[in-house]
Every structure is written in structure tokens, then in C-alpha cells.
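A quick write-up on the structure given underneath.
The other protein chains are all here in position, but one chain of the complex has been omitted.
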Amino acid sequence: MFRSDREGRRAAGAGDGKPGIPTVPPRAAELLALLPRPALRWALQRLVAGVGRRHPDLFERLGEHASATFLIDPTDLPVAVRLWPRPEGPQVEIVGRPVLRSAWHARIAGPLAALLGMIHGRLDGDALFFSRDLAIEGDTEAVLALRNALDDAELDLPDEAAACLGPLSPLVARPAGLVVPLAERMTGVALSRAGRPPL
Amino acid sequence: MTGARARGAGQRPGPELICPAGTPAALRTAVAAGADAVYCGFNDETNARNFPGLNFSRDEMARAVRHARERGVRLLLAVNTFPRAGAFELWTRAVDDAARLGVDAVILADLGLLNYAAHRHPDLRLHLSVQAAAANADAIRFYAETFGVKRVVLPRVLSVEEIAAINDAVACETEVFVFGGLCVMAEGRCSLSSYATGRSPNMNGVCSPASHVAYREEGEELVARLGDFTIDRVPRGAPAPYPTLCKGAFAAGGYRGHVFEDPASLDAATLIPQLADAGVAALKIEGRQRSRAYIEAVVGSFRRAIDAHAAGRPLPAGDLRRLSEGQSATTGAYRKTWR
């Protein structure tokens, strides 16, 4: 799904000289656009609700910013995600482009690989910002709070996804434990947490 | 090396490595990556990195002390802002809690708070924050004799030669910054941020706060503003300037550009041998507001460098530039040519 070659970087509009963040090739992004949005939202909603349940400290760190509306904007995908963290139950929504400025308080935008790398503690948010791989807009305090809260939570999305499956999770965990590292090597994308023990 | 080592110091030779942690996860990362000591703050205006979503509750601090101690790492608590008139108790409570939780030292800047800590908690080890800007042997001796300060974090206005001269003249330990965000001004004596935003490091624990930052696209340029002032303009696609006031681009006389300092971070890794020879007790990394990824990379890199130097091996080549502001690095005031 990802490619980390020079073409991909050029497509992302990054300079030629620097080691780039891999981007999703347009062809793969188009495929994603074909997926039914309700199904995508359902899966994402389960994931986010599970993260909220398993990491209540997130809301402590977010404080007042938990009520903000965030736009998580993977610039190499055809859709973005609106997120309401809210301690009483986080909500997500898939939105197509262009997204209206009135639809969010705080926007955090960059290639999917940058966003995943940051969530997984592999990439530093400030460094991504200094290199222009990440852009923030609107309520910068809210973005900082979310970034710091997620960094402290030490999330691992494969783990979180597996946990959502409840009793079925052991059936998925073993194959995932083999596939995730392989996929990381092939794409150069942080698909799991830094220093995560093998499943 | 001048002065006695801190109590409970590890067996490692060479200067100690002092590492930042803004969250419990960052603290565990710093400990695992080879920190000798980690410094943190409470989640309020008593510390100079009072950012949203950052820092430690009292419970988290208690767990952090335990986690560090079990692994032979010391924990330092920064209470390094200047207490507000009429609200001194918020700061004394931070010092009282630090003593109760058993942190290895508190890092203080305010005269009144130092006086309080020295009298109320005579056994609590005191470090002088960089915010106190003690830049010479006489000032350091004053703090050591008056409050029993055991270590002084030196302001970033001194060259390596001046640091060596200070260590020859005082018995108190010294600690210097070797990596991270760089203040060009004498810290603790700068009101630039409050002039533009109403919020300052001394009073609020923030500098050029994100709450007052705005970016705007103007034609082919990205404009970064702080409060009502334009701090930088860059062509679209150039590295993003965070509008830290002293790193901005301005016009003065016939000069147009970075009047005060280029957007660069401090990286004094190559000076570890000289700083060790100059007698500094500890090397400090800035960045409590940074992520686990930063902590792991920077702490690991400096751990390897200090160990290599202590073992008489050449310094390993490390490139931490991608983590730096403006993605470029400087050795700052340590080399006299910077001035």
C-alpha cells in the first residue's frame, strides 16, 4: 500500500534531497475511496472507543481539550477523520474532501505514515513539524494536548485492534504478529509501537 | 571534577547525563535509554514547561520516583518559575510535595522559594535552575553559601573557557546544557514572550505559547504570527518556523533576517571532551515538551557518546539534526565566536 521510493516523495511535494516520509500511492488511495464509508466508520469507531476505555488517562491529559473537535487529516488519503475525544465516549466521523474550516477546531495534517509514526512513538511530532511533514492549524493548544496525551498512552494500534475483537483476538494476534513486522519492513511505516514486544 | 558527586550516583565514569521527561512514558523511555537522572515538573505553573497535556500529577510523580529509584536513576523536580505575589503557597506546596515524595533534588530559581526550601527542608538537595542566571563564581558562591545549593545549572551565555574558570573557583557542582532548544537570552531574565503575548517563562512557565500562535498562507508565503506580531515569513515548502520570538526574522537598520538567532537548536555533543575537562558534573538535555521518540534518540546518542569518551574511545558519529528546530544545530555560546 505504501511506497518509500523517490516517486512517492515527489508526489508528496517534499524536497528531493531529504529522506522522506513514505506516502500512500495514489492508486492505493483510490482503492480506499471505494470502501463503503459506513463500514470504515464502524471499524474506526470501535477502535477509538476501545482506546478510550483502555486508556482513561488520555482524558486526564487532554483536560478541557477533550471537548474540542479535531480533524485528523492524512494528506495522502481521499478522506479525513473528525474526532471528538470526549471522556463520556469518543466519537469519529469519516469526511470527504474538501473539509470545511468550520467543521473543526484543531487540524493536524500529514502523510498517513507521519501520523502513524507519531502515534506509535517512532517519530517526534516537533521534528515532523520542523521538516514540514506535519502541519497544524487552528487551536494549537488542543493539538499539543492531544499529541502529548497520545505520546504518554504508548498506543499500539495492532494491539488495540486485536483487543476490539474480544474473544476472537487470540486467533488474529498470531498471524498479525507475523504480518505487522513484515509490512513495516516493506513499507517503512511504523505500524506498531516502538519497543513493542513480539505478539 | 570539582565537588562531591550527588548521593546515590551510579558507578559510571564521566559527567552524569540529565534527561527531560514530560510524561510518565517519556520518563520510562529516558530511564531505559541510559539517563543517570531525569528531571520533571508538576502539571501546573510551578514549572517552566507548563504546556497542555504535559507533566506529572502527584500520583504520577510518586510512581515516577519509585520507577527511577528501582533502576538506580535519580529524579529531579523542576519548580523553576517565579512564584506569583499572593500565590506563594502553590509553589511551597510543590516543594513540600517534592520532599514528601522523596525526589533526589529540586531545581529552583526564585530567591524566596530557595530561602523557604533551605529552612523548611534542610535535607532536601537543592539545585539552582538555569532560570536564576548565575553566570559567575561570585553569584554561584552566594547561592551555595546562603541556601546550601549543591549544583548550579549554568546559563547559556558562557564559553567553555569561562566554565572551566568557574569550576576552578567554586566547590559547587555545575551542570550545562548540551542539546535541545536554545535560549539566546539569559534565561530567567527575559520578558520578550510576555511583551508579545502576556505570558512569560518567569511567570507562567511558557515562552511564545502555542495558544498565541497563528499561521496564515499569504500568496506564496507562510506567515507565522505570535500575538499581533509577524515573527516570520517563509516561502511555501521551506521548513516551518515555530514563531519562538527570539528565532524570528525581523528588520533592523539595513539588516533583514534573524536578528537574534537562527532557528537552530543546541548540539554540543562534539564538545563532551572539553566540557568534561572543564570539570562540569553533569550534561543536560533540554526537551520536556518533546516526545518519547526524541527522548529515546537523544538520550541514547548522548549515553553512547559519554561512555565512549569515558572509555577513551573517539566519539561515535551521531546525527540528531532532524530533531532540531530549523533542522540545524549550533554549539551556541560554548564557542566564543557565537557572540
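As written, the chain order gives the labels A and B, with residue 1 at the start of each chain.
Keep in mind that, in the parts below, a contact is a pair of C-beta atoms (placed from the backbone, for glycine too) under 8 Å apart; a residue touches a chain by one contact, two chains touch by 3 or more.
We adopt the following convention: contacts and distances are computed from a predicted model.
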**Request:** Out of "Putative multiple sugar transport system ATP-binding protein", "2-hydroxyglutaryl-CoA dehydratase, D-component", "Ubiquinone biosynthesis protein UbiV" or "Sulfate ABC transporter permease subunit CysW", flag the one the UniProt entry gives for the chain missing from this complex.
**Result:** "Ubiquinone biosynthesis protein UbiV"
**Among the chains presented, those that the missing one touches** = B
**Item:** Of B:M185, B:V206, B:A269 or B:A329, the residue in touch with the unshown chain
**Value:** B:M185
**Asked** Of the residues listed, B:A249, B:I285 or B:V299, which one is in contact with the missing chain?
**Response** B:A249
**Chain not shown: contacting residue from B:E60, B:D110 or B:E175** = B:D110
**Contact set of chain B toward the excluded chain (per top definition)** = 82-88, 109-113, 115-116, 132-139, 141-143, 145-146, 155-158, 162, 165, 184-186, 188-192, 194-198, 200, 202-203, 227-233, 246, 249-253, 255-256, 259-261, 333, 336-339
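The rule is simple: only the chains that are shown with their structure count from here on.
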**Asked** Where the centres are mean C-alpha positions, what is the separation of chain A from chain B, in Å?
**Response** 31
**Item:** chain A residues within the chain B interface of the complex
**Value:** 13, 15, 60-63, 65, 117-118, 121-127, 129-132, 135, 137, 140-149, 151-154, 194-195
**Asked** In their complex, what parts of chain B are in touch with chain A?
**Response** 22-26, 29, 32, 51-54, 57, 209-211, 213, 215, 237-240, 242, 289-294, 296-297, 322-327
